[in-house]
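And now, chain A:
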Amino acid sequence: MAVIHEVASGMGGIRTAGDLVARVQMSKAMKIKEAKKYVAEKLGVSVIDLSDSYLMKELREELDIGHVQVRDRASYGIEAKFNISKVLDIKINSVENFKRKVKMI
Partner candidate 1 sequence: MLIIEDAIKEAQEAIVKCDENKAVAIAKQAIDAGLDLVKLLNDGFSAGIRIVGDKFGRGEIFLPELILSAEVMKKVTEILETAIVSDSAKEKKAVILIATVEGDVHDIGKGIVVSLLKTQGFEVVDIGRDVPVDKIIEKAIEVNADIIGTSALLTTTLVEQQKLEEELRARGLRDRFKTIVGGAPCTERWAKKIGADAYGEDASDAVVKCLKLLEK
Partner candidate 2 sequence: MSKFFTRMGDGSAVFLSEAEIRRDLEEGMLDAADRGKIPELTDDEMERLYQIITDPQKTVSIERGNEVVMTFDAGTLKLPVRAGLPVDRMTTVLTHERVLCSDTMEIGNADYSYKQLKNIVHEEAASMEFTQLNCIIPVFYGAMPNMGLYTKPDGPVDNWSELLPMAKIGEARAAQEEAIEMAVKDMVYIASILYEAGADGINFDTVGASGDGDFLATLKAIEILKSKYPDMAIEVGMAGEFVLGMHGQLEYDGTRLAGLYPHEQVKVVEKAGGTIFGAVINTNSSKSLPWNLARAVTFSKACSEASNIPVHVNAGMGVGGIPLTNTSPTDATSRVSKSLIEIGKADGL
């Protein structure tokens, strides 16, 4: 069922900007249009580009915010989330936890 919804109407998770828009919805309780606009502005792309896997692959690799394909030396997991936090200018709970644990803050 999840796959069908994804095909019919999903943003595409980390293939595109789905996780980023979801994060903004979650951290700012924003409706979908506002959340997409916020993310598009932070990434410097148009709203329609957010669901374009071709463009977003390049951009995600450039920003080093994680992508579906594993590449050596690319950020992964919590590392990618550090970068997402900066790019979107939002706090990410696990990133803040990590900082506390390694005495960064």
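On how the list was made: all candidates are chains of the complex that A comes from, given by their letters.
Quick notes on this one:
To be clear about the criterion, contacts are C-beta pairs under 8 Å (C-beta built on N, C-alpha and C of every residue); 3 or more make two chains touch, one makes a residue touch a chain; residues count from 1.
All of these numbers come straight from a predicted model, not from anything done at the bench.
One chain among 1 or 2 touches chain A in this complex, and its number is 2.
Residue ranges of chain A in contact with candidate 2, taken from their complex: 1-15, 18-19, 21-23, 25-27, 29-32, 35, 47-48, 50-51, 65-66, 68, 76-78, 80-81, 84, 91-94, 97-98.
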